[in-house]
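Every protein chain of the complex appears in place save one, which is left out.
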Amino acid sequence: MRLRHFVLACVFGALLAACGTDAQLDGNTLHRGLATDPESLDPQKARSVQAAHVLRDIREGLLGLSPDGELVAAAAESWEVSGDGLVYTFRIRDDARWSNGEALTAEHFVAGLQRLVDPAVAGFYAQTIEDIVNARAIIAGDAPVDALGATAVDANTLEITLERPVPYLLSLLTHPSTFPAYTGDFADGAGAADSASNGAYRLASWAPGSLLRLERNVNYWNDDATAIDNVYYHVLVQDVTQLNRYRSGELHITDNVPPEHFKQVREEYGEQLRVAPYLGTYYYGFNLTRPPFKGNKALRQALSMAIDRDMLVNRITGRGERPAYSWVPPGTNNYDPPELGFSELSQDVRNDVARRLYEEAGYGPDRPLSIELRYNTSATEQRFALAVQAMWADTLGVETTLVAEEFQVLLENIRERAVTEVFRGSWIGDYNDAQTFLGLMQSDSTSNMTGYSNPEYDSLLNRAAAQTDLERRRLYLEEAERLMLADHAMIPLYFYVSKHLVHPSVRGWQDNVLDYHYSQHLSLDAAQ
Amino acid sequence: MARYVLARLFSAIPTLFLVVLLSFMLVHAAPGGPFDEERVLTDAVRQNIERYYKLDEPLPTQFVSYLGGVLQGDFGPSYRYRDYTVSELIAGRFPVSMQIGALAILIGIAVGVGIGTVAALRQDTLLDRVVMGVAMTGISVPVFVFAPILVLAFAVKLHWLPAGWSGAHGVSRMLLPVLSLALPQIAYIARLTRASMIDVLKSGYIRTARAQGLGTYAIIRYHALKPAMLPVVSYLGPAIAGVLTGSVVVEQIFGIPGLGSTFVTGALNRDYTLVLGVVIFYAALIIALNLLVDVLYGVIDPRVRLR
Partner (left out) sequence: MSAAVRVLRRAAGIPSVKVSGGILAAIALLAIALPWVSPNAYLDINFDRVLHAPGFAGMHLFGTDDLGRDLFVRTMMGIRVTLLVAVIASIVSLVIGVLYGAVAGYVGGRVDAVMMRIVDALYAVPFIFFVILLMVVFERNFLLIFVAIGAINWLDMARIVRGQTLSLKEREFVEAARLNGVSTVRIILRHIAPNLFGVVIVYVTLTIPQAILVESFLSFLGLGIQEPETSLGALVNNGVKHMETAPWVLLIPGGLLALILLCFNFLGDGLRDLFDARQSR
């Protein structure tokens, strides 16, 4: 009966192991949901939004964002910009420290920026700072990393030199990829390769796939302002799981709300459900390099007008999204998006005009347009595509074939522009500036999905880029968007919203278009 | 015995090589790279990343260096989780899957053998028919139908148990996933036990024992159980494979950070090295556990000589 003992030992061991790990819900710990595991907590290697959320808590850049999303001083206490907009000089705080007490200096920022463009590090975001002097050459391997136009004048002074003006540079510097890199050898065995931190929190432990524990960084220069001692990020891939955890009182903040439960959640939680405009646009793009859409503006406009956007946001997405008539979302800093010309018309009138344009383009009941609509495999995308398919069929008689593809395959197809006709796309702003959206449609942009190429548009954007007067720049940008919208290069459909459940005990939460919510700005009200 | 084990281990080498080769070719044939996103990388940045992961080398070279790494237990860096190697990811997530899987199998054996024995003793009574009918249903209801129904009943409607893998419920969070995985095993083992127990009870030595006036309990406990367990032991191999497969679904449904769900997301993300690593790991695991089951069989049944 040795077997029996063995089996008993197994049962006992497994049960013991099962009992071990209960999270403690104590008064000063904030529990946040996180949709995926950060792929890395190395600021220069990280890529996902989720990694950026955590990095904003455990690291700090030159600038940060206030609870309502405005630019504020962070590790840099002040900065100056030269008259031509090419040289930025930052003054780093004297009291800025790493979590081990060592001083944070300009050298660390130089090291961070150099790592970002270093081919050996292979950072995903390298291209975002390619306007810094020599950055392009370094990325291509043609220049040494120390040739980068970012230098430490002294311990507390950082100078960044640009090849051409980048009016949104300060916004870029709030992105984790530009955060400082610790240059000493310091690893406290917390799971990340290098867990030195200069933010309000430090990483205490990281169990991949389940939990990141953050604790207060007592060496942070503004530690007095930090209210919450511990922040737990619970990695919960399925949004339903997050909802269930919130329901059972185990999460203070969810990072999404499942679409299937949205109505129910709204009734159940009322004010705790926070839905706010988000800096992202959902669109259907045309492949402008091949027939039938190449050079056929009337057809593109007809398809755009025949889509009832109100119906889509009310009945299909149904989570407070707003119908889109522009490419750049409203709420973008220093920008007032122009709208598609027909936005004021009723849907019936739009449909009439759409039918006329459709016939003008050479199609009709006897000669219906037959196209493929590609989207990535997902129930939500499919629902949406089916609705659009029905609208095009009812109003114009278009025969649409739906093609669901794996996301990676879809992206490859879009990029190759060989088989795509209409495709699903979305764009989320990296920083709060119209450039992040408009730059995408420039002919030489690598992310230009439609193949839109209009010399006038390009030159307007270039003129805007060279412009240091913000008001004049805004006018150039708006003019460019107006032009692109009139060309109907794609169909803006709706603007995203951010959706969270936020427990009543959480104080200091403010909705903002970038949907960044630093834990250091929050506090917990024990009375709730 | 030692020679037998060595020979078995040796014969596993070509199998494993085949597994490595096939899955390596498959993942590299997959359309779309691991680094594609809507934010398209500039060519220079893309090249740097591919060089970083040595994806710019010819495939045979990549395969040879990969194989070399595997032989030393190094499955390479994960493409998606840049701070982790594949070995670290497997080491971090497999224990969760193993905990649930091992519990499910143990419960399956304990409950299944019990039910099967009772049904065999009451052969052809109403009890027997009902138990075997339930067992047949247990085999027939797929885990991905059964598990959501459990969630619906016990978590959503009754609020007795947590619906997901929640950090605050140490034991209770395991109940539904383990039950979902264990049910088909209970059913299968109960059927096996019943059939073999009926055979054993008919055999001469049991009749002798009974004639000597031994009680039913003693007969089962000291004479019948061990021989009746033999088919159950040889079923353990398939049972393990079944539980591993089932854990993919159960981990999805309950949001459990185990190896099965990691594999599915890895495949969708084109995390080549992670997917490869998991397949090889599972293949090695199944081979090792099958060997263990065979050795166990030899221990229980002295008639079997392992050569």
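Should a chain be cited, it is by its letter among A and B, assigned in written order, with residues numbered from 1 in that chain.
Following the convention adopted for this analysis, a residue touches a chain if its C-beta (ideal position, glycine included) is under 8 Å from a C-beta of that chain, and two chains touch if they have at least 3 such contacts.
Since we're looking at a predicted model, the values are computed, not measured.
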Quiz prompt | Touching residue (missing chain; options A:Val349, A:Ala390 or A:Leu470) | solution = A:Ala390
Exercise. Among B:Ala102, B:Ala190, B:Val279 or B:Val293, single out the residue that touches the unshown chain.
Key: B:Val279
Practice problem: Return the single residue from B:Val5, B:Ile206, B:Val264 or B:Leu292 that touches the missing chain. | Solution: B:Val264
Self-check item: Positions on subunit B where the hidden chain makes contact
Solution: 11-12, 14-15, 18-19, 22-23, 26-27, 29-31, 136-137, 139-142, 144-145, 148-149, 151-152, 156, 241, 244-245, 248-249, 252-253, 263-264, 267-268, 275, 278-279, 282-283, 286-287, 290
Quiz item: Considering the entire assembly, which residues of subunit A contact the chain that has been omitted?
Solution: 240, 260-261, 264, 315-316, 377, 379, 382-383, 386-387, 390, 402, 404-406, 409
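The rule is short, and it goes like this: only the chains that are shown with their structure count from here on.
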Quiz prompt | Inter-chain centre distance, subunit A versus subunit B - centres from mean C-alpha coordinates, in Å | solution = 38
Self-check item: Complex contact set, residues of subunit A against subunit B
Solution: 2-3, 7, 10-11, 14-15, 17-23, 25, 37, 39-42, 45-47, 119-124, 126-127, 130, 136, 139-141, 191-193, 207-211, 234-238, 240-241, 244-245, 248, 250, 406-409, 411-412, 415, 425-427, 430, 446-447, 449
Quiz prompt | Of all residues in subunit B, those that touch subunit A in their complex | solution = 31-33, 35-45, 48-49, 51-52, 80-84, 88-89, 92-93, 95, 99, 102-103, 106, 109-110, 155, 162-171, 174, 252, 254-255, 257, 261-262, 265, 268, 270, 296, 299-300
